[in-house]
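A single protein chain has been removed from this complex, and every other one stays in its place.
The chains carry the letters A and B, assigned in the order they are written, with residues numbered from 1 in each.
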Amino acid sequence: MIFLVVLGFGLMIFLEMPELIQKKYYRELVVFCILTLIGLILSILLTLGVELPYLDPLIKKAITGIGKLFY
Amino acid sequence: MEEGRISSSQLTLLVISFLFGTSLLLSPGRGAGQDSWLATLLGLGEGFIFALLNLALYNRFSGQSLVEINELVWGPIIGKFFSAAFLWYLFHLGSSGFAIFVTLLKTAIFMVTPEYILLVTGLITCIYTCKQGIEVISRMNEVLLFSTLFLFAFSLFLMLNIFEPKNLLPVLDLPVKKLLWVAHGTATFPFGQIIALAMVWPFLNETEQYRKSLFKGLIVAGIILILGEIRTGAVLGKISGFYVFPTYEAYRMINIAGVLTRLELIPVLNFLTMGFIKASILLYATSLGTAQMLKLRTYRPLVFPLGVLMIILAAQNYANISQHLEFTENIHPLYALPFQVILPLITLLMALIRGFPKQEVSK
Partner (left out) sequence: MFRFLLRKIRLGKLKKNSSSVSDTNKFRRNLEENLELFQEELGDSPDIIIRRFNLNIKNRIKAAIIFIDGLMDSKVVYDSILYPLMIEAKKENWVVEESILDFIENNLLTVGSVEKDNDFTGLVESVLEGDTILLLDGYTEALILSTKGWEKRSISEPDTEVTIKGPREGYTESIRTNTAMIRRKLAHPGLTFENKKIGKKTRTSVSIAYLKGVVNEKLVEEVRRRLQRIDTDMILDANYIIELIEDSPFSPFPTVAYTERPDVTVAKILEGRVAILVDGTPVVNTVPTLFIESFQSPDDYNYHFLYATLIRWFRYLAFFFNILLAAFFVALSTFHQELIPTPLLISMAAATDGTPFPAVVEVVVMEVVFEILREAGIRLPRPIGQTISIVGALVIGQATVAAGLVGAPTVIIIALTAISSFVVPTQEEAGILLRLTLTIFAGILGAYGILLGILVVLTHLSSLRSFGVPYLSPIVPLSVEDLKDVVVRAPIWAMKTRPRLIGWPKPIRQEFNLGPELPEKPTEDRDDQGKI
């Protein structure tokens, strides 16, 4: 499974990078690499079955917290 | 960055499909039961106010996207915060879209297929479309929207025999406060979400037409959504509020002489095509906005990583569908306000204070 994930990312990197390097778009390359790296790490964690926190309760907490400030 | 241009009628169609997006199936006024059409109507009115506010801001900066406006008004550092907040909203919206996409597919068709397969295949399609630019998205949209409208009209016709106007009575069978809350909910979802198109309308080739096409899109989409609510309400009656996807249930009721039955693939198809357009626009807008915020020369390499992050978030948004519904009904109306109203509003005020437009900003 992890192999497939890495393969997919590798394929996309192979498709994207050469053009960026050829055009000397280094700024874009850095942003691309950072974002891809985050994505890769998160997807590997997910495939390994690591329990990542859900987002929804966090937003709910934030909203109720702000609400309490006013009431 | 983006060489394509779209015409004003294409923008109108984009607005319509964007509003249809997830709401064709996840009825916006679901909480109001048989009065959902009324809630949608009120929400449309409120949505208009949001749209006017955003247009008031955009009017001062013709040809600039919201990210660029933020940068102009607030300077490079605070502007980036504002842009980042706005982009986060788009990003989160996109991931919610993907999440509901998968939920529907899982409940309706693919009980056993793992959800990541559905997500990844959908994402690949979206990435491919986004990379082709706004011109291709809007052309695709023309085809898909017309097929959707056709199927919608067709289904209205098929439901005539199970249409029970009595089901819509009594009108206003719920506390006004609740109705207004639901109405506000429909204003933030879907009508207020057109702020995402603030990334798109700089690419209009007739720059002065954006106001007209935005309003046209809002009205047409609003009318059709209200029609859909009336139809669902009249077919299902009071129980419509109990279902997760009332529209889907209404289609299941279709039975024309035992031949045309089980047409629930139609709403799924409508939902998937329109949701695809919405997701593509959101992914496109997020990538383009990020690229503009970071002053990149092209947004195309960002589409893939942002898309991946979007579906990861989609899997991590909600633990289950009831959480999602609760979020849409109770949290989102508040959560969306800063992004849809407050940030544009203070940007507008700041722009007024700083006396924009200072000069003709040329792109």
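One rule holds in what follows: a residue touches a chain if its C-beta (ideal position, glycine included) is under 8 Å from a C-beta of that chain, and two chains touch if they have at least 3 such contacts.
Please read these numbers as outputs of a predicted model, since none were measured by experiment.
Visitor: Can you tell me which of B:Y128, B:F157 or B:F242 touches the chain that was removed from the display?
Guide: B:Y128
Visitor: Can you tell me which of B:L269, B:L334 or B:M350 touches the chain that was removed from the display?
Guide: B:L269
Visitor: Residues on chain B that touch the omitted chain in the whole complex?
Guide: Touch with the absent chain occurs at residues 7, 9-10, 105, 109-110, 113, 117-118, 121-122, 124-125, 128-129, 132, 136, 139-140, 142-144, 258-259, 261-262, 265, 268-269, 272-273, 276.
Please note the rule applied: only the chains that are shown with their structure count from here on.
Visitor: So in the complex, the part of chain A that touches chain B is made up of which residues?
Guide: These residues of chain A touch chain B: 8-9, 12, 16, 20, 25, 27-29, 31-32, 35-36, 38-39, 42-43, 46, 52-56, 59-60, 63, 67.
Visitor: Using the touch definition from the top, list the residues of chain B that touch chain A in their complex.
Guide: Chain B residues touching chain A: 92, 120, 290-291, 294-298, 301-302, 304-306, 308-309, 312-313, 315-319, 323-324, 327, 331, 334-335.
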